[in-house]
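With one protein chain held back, the other chains of the complex are shown just where they sit.
On to subunit A.
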Amino acid sequence: MRLKQIKIINFGQLSNLTFDLPSEKLNLFFGENEAGKSTTVAFIKQVMFGFYLRSSSSPFFEDYKPLAHVSPMGGSLFFEDENGSTFELERLWAKGDKTRRGILTVKKDGQIIPENLFFDQIQNIDGNFYADSFIFNQDMLGQVASLSQADLLERIYYLGAADSSKLLQMRDDFEKDAGRLFKKTGKKPEVNQLLKQIDDQSEQLADSEKQFQDYEEIEHDFNEKNQELVQEQQALQKLQEKAQELSNMQKQLENYKQLQDLRTQVKDVEFNSTNYQKAQNLIAQGKNLQENITNLKTQLEQISDNQNFDYDQARKLVQKRSELLQWQSEYQSCMQKAQQFEIEKQELINLNPDLENCLDLSETEFKQMKNDYNNLPKDDSTVISDENNSATNIWLIVGAVLTIIGIIWMISSLVEGLIGLILGIGLSAYGIMQKKKISQEQKKKQHVQQKISEQYRNFEQKYKFDPRDLDLKNLASQLSRYKLQESSEKANTEQMANLNSKVVQLATLIKNALKKPISANFDEMLNAIDDLDDQIDQVRHSNDKKAGLENNLTTQEQKLKELNLQLKAIFAHDHVEKIDQYDKRYQESLAQTQLRTKIETLENSLKDQLPRLEKVATNQENFVQEQNELANTISQENAKINSLQSEVAQLQVKMNNLADSTVVFEAKQNLANTETQFENASKEYLASLLAGKWISRALDIASNERFPKMLASAREYFELLTGGRYIDLQLDKKITVVRADGKKREVKYLSRGTAEQLYFALKLAFAEQIKDKINLPILIDDSFVNFDDHRIGYIEKLLNKISEHNQVLIFTAQKNLVEKMKIEPLTFEKGSN
């Protein structure tokens, strides 16, 4: 891959600068210090592999000058491959771009292509690889100078591998990591620490696993103590039973004392229960008889109350019943007659109402009325007509109308109007005169009429009836009939009064007999006679009863006397005066019977213990002492049991604690966790170790592959670089160098400067070695080589040799090198190329 053109738009202090490289072999850039040589080297590397815009310093020459962030930054490189195709790599960075690597555009023969089409041709190496293998300048020199002798030797040895310096760094890092994690004999590294921890925790686990043994021992203890406890509890129970027995004995002692007391109370009582029973019966019978007698007497007293009843008078009155019925019938017939008269009188009055007004008139008064009637004038009353009165009114109206017409007419024709008016007034005046004449005639007629009417009115007032329709003859005949009826009625009324007086007499007699008031009325009197009849029956009945009662009473009184005699005989037999005494004796006998029952019961209940109780009762002090001693023993036994129980409980707690204990599990889990941590740390350690070895081995393989092939060119480069002091390189298991004088030296005995030169020789040989796969320009800065005059020939040879297989870009400030190389140099002045 040949670089043909470098086109800088802005990069570092350079801007708008283009170099066309004339040669596919050697190209010379000439410029003073700070002219831009190093910047151009950085440009070439960074356009290919990305800008390096970090603020921190770069490990390799990019921090040579802080890159100004001029926007846009970058430019292009133009390469030509073996087939003559041109690749343009343009990398630009503008403010605001996300990536700081710049944006790369790759064109092949002017067409944009994917960038890997270019990088595939250089085996996809990265910037470090390029810098490490193709750039020889002050920075690389500095890096090498800072290596230790041993590291330098290793680098020399591993130069066969690409990227060896970076890989070596990685390997060292891995080894450092591994060493940090584990040391064969250390204590601090993590893995060592964890191992120690595992040992400790395993011991803890073993300890905790003794728990089971502990548990078994405790359980054994527990069972023993429990057994002991059971025994002690049984002993206690026996003691308590004995104590109970004593306490029972004490209770029985009380009973025994009671028994003794009761026995002293026993005595004999004289009491005949049969006689007592008889006396009781007799007294009861006597009481009954006495009650009967009192009862009979009361009944007799009640009966004698009916004594003042007049039995014969009553019987006479009862016999009057038929006579009274006769009177009643007569009286009713009189009553009917009286009614008949009244009806007939009423009919007469109804036939002629005027009769009523005449009833009170005497005979003379009636004749007077006859005369008065015949003296009354004829009635000729007339009605006065008012015909004339209406005729006069017409006159008045016509006159008034004419007068009004006349007045109206006067308005149109005075003469005719005036005539009308006068005619009207005249007619009206005639009308008024006519009216007055008629009114005077009427007043005379009215006066005569008034006088006749007055006579009629006076008659009516005096006799209460209208004379105009009176039939006087008829009236007189009816009045005489009426008077006849009145006299018959009077005779009837007298007969009734006679009957009444008889009835009243009889009523008085009945009232006296019944001793209660009655009225003189037929029905009530008949009822009273019935009552009297009943009373007669009652009196007869009660007299019979009284006789019976008196008989009974005599019998009962006799019986009572006999009973009292019998009772007295019994009392005398038993030497008792009164029944009270007898009762008392009975009670005493009862009390004694109860006493004997009690004694018997007590004796029965104490039965077996009686002999013992008799002894105890005689010596109570001993008994009390026995009790106290027993109580003492019991309390000691209780204390023993309590202590045993608490021991058992403690053991139980221990067992429970063990039963609930997660100690074993915790110890196991902790150990398992630590083991996992240990495994993980060990994995880290072993993986780091392995990775380190892996890199070493890969470097070995790569180097061993390439070293023999590199050796021929490396020898030549080494000779040129050392100015001919060393002439050969040999590779057996180790590298040896051969001096010009033929002496061999192992690399480790080389001076520092020579060792560095050997390193550069090998690097150049490596670049040559991989040229078939990666052919990129080698960039050489003049600070890299020693240009003293006697060596300049060697340098010329060296550069020509390198340029045989790779395009070489030399950056120099040395005029003599330019002259010696005989090449037109490229300069950093604008427009100069």
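Rule of thumb we're sticking to: a contact is a pair of C-beta atoms (placed from the backbone, for glycine too) under 8 Å apart; a residue touches a chain by one contact, two chains touch by 3 or more; residues count from 1.
In this section, contacts and distances are computed from a predicted model.
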| item | value |
| --- | --- |
| Protein name as given in UniProt for the chain not displayed, "Sensory box/GGDEF family protein", "Cysteine desulfurase", "ABC-2 type transport system permease protein" or "Phosphoesterase" | "Phosphoesterase" |
| Of A:299, A:449, A:478 or A:670, the one touching the omitted chain in the full complex | A:670 |
| Contacting the left-out chain in the complete assembly, out of A:26, A:168, A:774 or A:821 | A:774 |
| Residue in contact with the excluded chain [from A:252, A:688 or A:775] | A:688 |
| Contact with the hidden chain (one of A:99, A:294 or A:554) | A:99 |
| Where the unshown chain meets subunit A, residue by residue | 49-50, 52, 54, 98-101, 123-129, 161-163, 167, 170, 173-174, 182, 184, 191, 195, 198-199, 208-213, 215-216, 655, 658-666, 668-673, 675-680, 682-691, 693-695, 697-702, 705, 770, 773-774 |
